[in-house]
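Let me give you the structure first, and then I'll get to my questions.
Apart from one protein chain that is not included, each protein chain of the complex appears where it belongs.
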């Protein structure tokens, strides 16, 4: 049966969490690994990303027995603590530009929880990472590995994964780093750039690259069930993602067929391609090569400079000043979140 | 109830078609409009794109009564004619690089119809365009208009849609052209580039830009039901699409927050944004501004040059030479196909 | 991926048909078997059931190549011929009591095709039987057999299937009969009863019993994905079905636990139950015993006697007299239809 999950919770409600249905039974739920994944989502690298100081310790309520998945729905929650709701009273009617305040207001007719972005808060990516960690544990049993890195922040770029030779060892090496890049020197330049953005009271966007290794060929389907489409449904569910490409992606837009066709040959009894411009997917179906995608992440819209907006209580123009510490770049935390989306998509495709 | 559709058929089978479920009832099925859309998908512009010379006249088998949709499932078919299956016998076991031959072989354990790509053929976009035309007729009733243009072919670019002021009139103007560009001069340069690719026995990729105008604010949802995710599921179902971005998309990767936040204000009693970098969607939900997306389309992999591949019957390396006329650039035909995907997605979001 | 299908068409439109998605690939499409199943749905037993004299020969448009399923969507259609639409003009606004005329009118705001019941016509069970025959061919490969019989018509009852020992041989024997009963003497009594109903210008209801043999244990799930729920979704999609029970079903309502618990034991290395009051399903999951269900089929509402109804064009009371030949009992034709629903449900559960 198809893997399904539902993320629930609001930034300043009692708890956030996730229910995952149709996990395989008998998978050991390695809490150390899950905690590492949740930690990867938190503040790091000299305070470059900041977050509420919370334990974020997940509590598993169901679906695990004697340390293994039961196969019945698994629910885990993370309590919200340290929430100061009054911070939001003064500006509660001022829709933050490029946030979901206004669209959530329309969608839910004014009944959405406005505090800290409510259900639209980046905090909701914690249960997503939890679910992704579970999915990674399930996938590991099938020889599938997921990993990502920060390919770009502003004008600084990391070394891309080699689409043919990218290995589980490299993914693990990057995941273990404080700053998820292939080339640590690029990481240092990115940190400086983020620091500069903070000084200038702005924020900066970037690109995350993800690899899914070990997927068997022949998974997926054409039409609306394409592997690209499944990954996209999960990836575009991550706040701030505004673009997604597979393999060469938008690079195909300036390419010629003879340059980018992936020629095929036998290698150790397997069909392989010499290049992997298609990112491991053809006709919506995996071909056994690494799946590679890049996701564009917009600069966090919370910046300290005054912004023009609308007061939703009076429907009049207004000026908004957001105070307090804000994250000038969410890319550092987004890597593991996009890995989670990729892992859930991969497990769905294989379920 | 949610709009659903299933595309069926193989390139060289008896017929191709589509069943669309949960269309609104009472929509006049304007065959002139539907034929125009199907014609937009066919050969044009001095033979730049070629296709089998077929009537492609759709036959509606159900779901229409006295010229209007009944609301019950609508099936339409297009007969395949002019199919010379023997063309494919000689190379039937040679997987065409960057096509779905090998992945379809794996997915369907060798039982897929290999002739002309079978179900993976670009010909299957005809019923998709048919369904998209139906969706456009339904959307028009709700004041929603869809249109696209060729934003890029190789190194040549068209004038992008202005994300704030793009109008139904402009979309209609572009759709009526032989070559779907905003700037006809750019179109001429693109034609030359395609002609050159043909001469060089290669093919060339590009980018399609689409706009969805008139969508009410508040449609869609966060998480896996985001408007971006729904559009992506439909768009990545279109063969050769390898990338999708909304608004500024990958441009966010080098942007600063203060540059790209869309400030808000009141205009004639409505909330509008001064810019529209987010492409009309925030938190997965529409904000009432134009929805804009770009889709990357890879060069058609069918090129005349010899290519290295694998013989699936012997699992040995082989050389493939594809003969016959082939389309050096499918972008000219892809515009209306991506509009169809967008229209079906928009109708699904509103259903 | 999950089996899906969509039935399309109207009684007096150009054609009726079905698209089936996610069939297994490589299944031989035995047309003789499919035709036999379609014939079982047609007139039989001395004209007890009548139907339009049509070939009902299905045309497969897609999804089959070299006689086997490709795994891509399979579409088959049956052309409507012999349709005299003018028959319906006189009474087109008179909703037939206990038919879907009025509810279809509401649901589709008056745009539904009223001729012969439109999409609600019993004729639409022909493509369902086609799809069911395909499903049976797929299931046979997995050792699963489906069969049914008329358990009751009015006051006459057939011998029920023994819930423990019912065998594929018995199912085949019953299916080969002109009148689908275990006990031919009961069948003769039922025929007399139907004849009597015809004479009295009325119709008569009954009960169909179906068995699914060879299902592996452990299929299905609790909660909304129960095997009972899946079967119910398909079975209640069959017109005129108003009840469904598994195993002892409503008989449990007067039973005591010690009488009806199915005790368990080992037999030839397998877990079996001594009795099978639960009809092969516990907690929504199969236990490896025969799955048995009964479906209640109401008397066809088309009777010749004058009936009180409403004229939907004037919203005034009216009297309706239905002329022409009408089927006094659809049970004879319903057996294979319910088997089809069962087969599609079983294949969905296993997919």
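Observations
As written, the chains take the letters A, B and C, and residue 1 is the first residue of each chain.
Everything that follows uses one rule, which is that a contact is a pair of C-beta atoms (placed from the backbone, for glycine too) under 8 Å apart; a residue touches a chain by one contact, two chains touch by 3 or more.
These figures come from a predicted structure and were not determined experimentally.
Of the chains displayed, those contacted by the omitted chain across the entire assembly are A, B, C. Interface note: of C:13, C:71 or C:104, the residue touching the hidden chain in the full complex is C:104. Within the complete assembly, A:60 is the residue of A:31, A:60, A:140 or A:272 that touches the hidden chain.
Contact between subunit A and the unshown chain involves residues 4, 6-10, 13-17, 19, 21, 25-26, 59-65, 68-75, 77, 107-113, 118-119. The chain not displayed touches subunit B at residues 1-2, 22, 72, 221-222, 225. For subunit C, the list of residues touching the undisplayed chain reads 6-7, 95, 97-100, 102-104, 106-107, 119-120, 152, 154-155, 197, 200-207, 217-226, 228-230, 232-237, 239, 241-266, 269, 271, 273-274, 277-279, 281-288, 294, 296-303, 305, 307-310, 315-317.
As a convention for this text, only the chains that are shown with their structure count from here on.
One inter-chain figure worth recording: subunit A and subunit B are separated by 27 Å, centre to centre, where each centre is the mean of the chain's CA atoms. Between the CA-based centres of subunit B and subunit C the separation comes to 39 Å, rounded to the whole angstrom.
With centres defined as mean CA coordinates, subunit C is found 47 Å away from subunit A. Shared contact sites, meaning residues of subunit C that touch two or more other chains, fall at 72.
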